[in-house]
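To keep things clear, I will list the structure first and then write my remarks on it.
Of the protein chains in this complex, one is absent; all others appear in place.
We just call them A and B in the order they show up, numbering each chain from 1.
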Amino acid sequence: MQNAEPQFRRVARFVSPADRGFAAVVYAGSILFALLIVGLFVELVLGSWPSIVKFGPAFIFNSSWDPITSKFGALPMIFGTVMTSLIAIVLAAFIGIMAAVFLADFAPRWLGQPLSFLIELLAAVPSVVYGLWGLFVLAPFMRTTIGPALQHVLGWTPLFSGPIVGVGLLTAGIILALMIIPTVTAISRDVIAAIPRDLREASMALGSTKWETAIRVVLPAARVGIFGACVLALGRALGETIAVTMVIGNRPEISASLFAPSYTLASVIANEFTEATTSIYISALIELGLILFLVSIVVNALARLMIWSVRGSERV
Amino acid sequence: MAQSASKHRNLARRRIVGWLGVSVALACAAIGAICLLIILGYVIVQGAGAVNRDFLTQLPHPVGVPGGGVGNGILGTFIILGIATAMAVPIGLLTAIYLSLFGRGPIPEGLRFLSDVLSGVPSIAIGLFAYAVLVAPLKHFSAFSASFAFMMLMLPLLVRTSEQAIRSVPQTVREGALALGMSNFRATVRIVLPTAMPAIITALLLAIARVIGETAPLLFTAFGSQFWEMNPNKPMAVLALQVFTYAITPYANWQQQAWGGALLLIGAVFVLSLGARLMLRRAMRGLEA
Partner (left out) sequence: MTTVAAGELLATRDLGAYYGNRQAVADVTIGFRRKAVTALIGPSGCGKTTLLRCLNRIHEINFDARVEGSVLLDGHDIYGGDVDPMAIRRRVGMVFQRPNPFPTLSILDNAIACAPKGLNRREKMEAAERALRSAALWDEVKDKLKTSPLRLSGGQQQRLCIARAVAAEPEVLLMDEPTASLDPIATAVIEELMASLCREFTIVAVTHNMQQAARVSSVTAFMLADETGIGRLIEADDTGKLFTKPTDRRTEDYISGRFG
């Protein structure tokens, strides 16, 4: 399989017939693997092509989504996706990083291990179960308790004004936050734990309290990895479909209130794909999928770069 | 004197801030754990009422008619997962073998990059791919297209963890096999793979646990069904899809069954994770050569 070089002799690794056949099968499997992934991208582009051609870049900025007149614009969906993911990452980043600090530096073993385990279990709960719980437990609770409370305190801002239906941006954001907290916590905890002890000891030797060390010394030292964890979690939130679909209200509107129902890129595909009648409708939906695909690649690549630079070549 | 008193007060204040901070951090960790327990609690309490023999073995009843079950969904889950596993394991293992044999270099790194890309793709986009390749051209929904989507979802996890499993077989075992005159083929298949098998099975169980609750791709691949179905070329009921469909209906009977299905799903994830953990322990033991 390798050519003989002028000075040295490279020796072939697969010479016998059995090995040749083996090599062929291994190559075939790997090529198929690569083709599947490339094919995914190609099919998404092919499927979106009619929509791309018809609507062009205005697709992203157009805010009307009207299957009847075949006018499709992705802006409400982009808005919903961005808003829910933003709410989710703000909540999950604070809770997750704080939890990671606690688990890495302050928790005694008898407490830290069960807590870590339970938090990781959050990642094992299927998406549809989150949606179910969100729909029947969180949404009513939002409508009866959380919503009015928030509106009482913060109702003067446009964010918390408006009717409280139960489903909406905020509910979806909270569910998403729960789903991505384990990602933030687990990776941040590892990153924090990997910060060398000397740094902490030096800080404490200078008179800082343990808490001050954790917040002012360790966290900044770990910030690249932690940021990477948050970006990775954000990537997962952006693509989450079923749980969001069940609690977001499925209305393609842009509104200032967090209590308002909305729509995300993923949930519009989930809701409308099987009802899509015209081919341009289908193509528009596939184009949404393509946008999701591209966004997820960029976000994930960014995240992995950041986490890589801190943790070495161990993959997340 | 005054200076040391104020220093003392300052330290006391900082200590209080510290305690407050740790309390907040503890509360955050607790929030995650408590939310999990709340969710589990609801699923168990609400779902237990729905799960009985009829639920597990019967077909769904028409709207308004009480009773019925998710028997076809359970069957469908097994069938679709079975086919998906049968497709994912060969492709995943072969790719992992390639990566473990050719470690460095542009092509292996390219494959790993592609695998990472795939692991971040939202499952609905993968569902669209399965639709474009297997549903649209054939003009009908099918369980097989769902298996195809699940295979795509399982592959990155399988490839990455299988590669690690194969690499964790000590180099000296592989060298020993080759030094005896075994071909790469025999050395890999008869010696290295069996040694790595417990770890590979762990990877497989975890991959299945991950996809068993995936609903999004099913919406336009398997599509669901009200009947018993064993033909992978036809639309098929799937438990996760039934939970979703029932949950968004206004019928209390079906909503109750959605909880029951959720309980089954969580139970399945639990059993699979437990199995994976046991397998992992066996894998660790096997390497203590």
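Note that in this section a contact is a pair of C-beta atoms (placed from the backbone, for glycine too) under 8 Å apart; a residue touches a chain by one contact, two chains touch by 3 or more.
On a predicted model such as this, the values are computed, not experimentally measured, just so you know.
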{"item": "Residue among B:Ala177, B:Ile212, B:Leu241 or B:Ala276 touching the omitted chain", "value": "B:Ala177"}
{"item": "Selected residue (touches chain absent from view) among B:Gly49, B:Gly67 or B:Pro194", "value": "B:Pro194"}
{"item": "Touching residues on chain B - with respect to the absent chain", "value": "102-104, 170, 172-183, 191, 194-195, 197, 286-289"}
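Note that only the chains that are shown with their structure count from here on.
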{"item": "Distance between chain centroids, defined by C-alpha means - chain A, chain B (Å)", "value": "16"}
{"item": "Contact set on chain B toward chain A in their complex", "value": "14-15, 17-19, 21-22, 24-33, 35-37, 39, 42-43, 46, 90-95, 97-99, 101, 110-112, 114-126, 128-129, 131-133, 152, 155, 159-160, 183-186, 188-189, 209, 212-216, 219-220, 223, 240, 243-244, 247-248, 255, 258-259, 262, 265-266, 269, 273"}
{"item": "Contact footprint of chain B on chain A as seen in their complex", "value": "13-14, 16, 18-19, 21-23, 25-30, 32-34, 36-40, 43-44, 46-47, 94-96, 98-99, 101-103, 106-107, 114-115, 118-119, 121-122, 124-133, 135-137, 178, 181-182, 185, 209-212, 214-215, 235, 238-242, 246, 266, 269-270, 273-274, 285-286, 289-290, 292-293, 296-297, 299-301, 304, 315"}
